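Just one protein chain is left out here, and the rest sit where they should.
Moving on to chain A:
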Amino acid sequence: MSAITLNGVEAPCPEAYRDRGPRSVFCGLTSVVWMHRKIQDAFFLIVGSRTCAHLIQSAAGVMIFAEPRFGTAVLEERDLAGMADAQEELDRIVTRLLERRPDIRLLFLVASCPSDVIRIDLKRAAHRLSGRLAPKTRVLAYTGSGLDTTFTQGEDSCLASLVAEQAEPADSAGRSLVVAGCLPDVVEDQFRRLFEAMGVGPVHFLPSRTSEPLPAVGPETLVLAAQPFVGETVQALERRGARRLSAPFPFGEEGTTLWLKAAADAFGVDPARFDEVTAPGRARAKKALEHHRETLEGKTIFFFPDSQLEIPMARFLARELGMRPTDIATPYFNRSLLDAELPLLGSDPCLSEAPDVDEQMARCLDLKPDLTVCGLGLANALEAQGRVTKWSIELVFTPVHGYDQAGDLAGIFARPLVRKSLLKV
């Protein structure tokens, strides 16, 4: 890929590229770790290898011991030998699983690299099992394999499977808003209150807290993406006639205001009303951000690819806290969903998609940014070289969206710098 066009101007950075090389990223299976916390009556059954189970164990940390609603059907030699009984094996495992967990209403069969390569047809299995287990339990299939998905794309793949399962659109679905992307309950409630106060609604959050199917989606459904990685989900909704609202993502005071504004405008909310409803949140967010300005202003920041949150984060840190992004790498550059972000970002930072991790390490050590955002596999190695890092997974597990989390979000980036100045050892 050649240079990226930003703001109508060709980005000057020659490294704005997609390079082929070793990567240091999670696969989409990892998203199971937070998705299962959100959808409270769903179980995620990964069909994969010992590696997949080991990954989930490593990613889930201690959470794995709290009777989690996920597990792995580990493939064995005899599963590889003959394809004929893969469906029978799945039946056996699902039956045993549901006997032990009768509270499960929604079961996801999650494909992995091994199950994809030997072409186990999980869609067919889901369809067949759904027929057998209906109406008590619905069974869906999606892929979280590293071949197809990186980290948060697993959530996208999962949500798209939920949309695809929808019945045909009702003719008179009525105007409604779908907020796409997993949000912590506390954030969801905050947004719900703001939409209500403005008179925007009905609002449906995807995913919702239970396995309840989405209400009808049709031409009058408007979609607001809450996460930058829900491209496939938005497309699935658009295929049902829904229309996406272009907006930056709700990080920081500015991002949240513009995001809410996109919905308010689409629902014809009076601007005065919008200002009145958002004014307290905006003031609180600005005030909270001030606490971190001194630490962050003027500092350079370098992003390794991880979650697709990199571009909105860089925009927020640059515009609201005066940081200077040097490199922003993203695992997947979804140009269309970022249409409202990229103009705000400016043309300074070097953008790349899934770059070679070794090249990027070399560049990072060479550039010496003040703060580097990266995965846990790289963070300590960079710290040992004298770089200050912020491990990126925290951005996915911590409430960071909306006005009242703006200060916390800035705090996530400020803390490593504050710590560096505190430590005298």
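Keep this in mind: a residue touches a chain if its C-beta (ideal position, glycine included) is under 8 Å from a C-beta of that chain, and two chains touch if they have at least 3 such contacts; residues count from 1.
Rule of thumb we're sticking to: contacts and distances are computed from a predicted model.
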Exercise. Per UniProt, what's the omitted chain called: "Na(+)/H(+) antiporter subunit B", "Light-independent protochlorophyllide reductase subunit B", "Protocatechuate 3,4-dioxygenase subunit beta" or "Cytochrome d ubiquinol oxidase subunit II"?
Worked result: "Light-independent protochlorophyllide reductase subunit B"
For this session: For the chain that's not shown, point to the residue among A:Leu80, A:Val186 or A:Val418 touching it.
Result: A:Leu80
Exercise. Where does chain A touch the missing chain, residue by residue?
Worked result: 20-30, 47, 49-51, 53-59, 62, 64-65, 68, 70-77, 79-80, 86, 89-90, 92-93, 96-97, 113-114, 117-118, 145-148, 150, 357-358, 375-381, 383-384
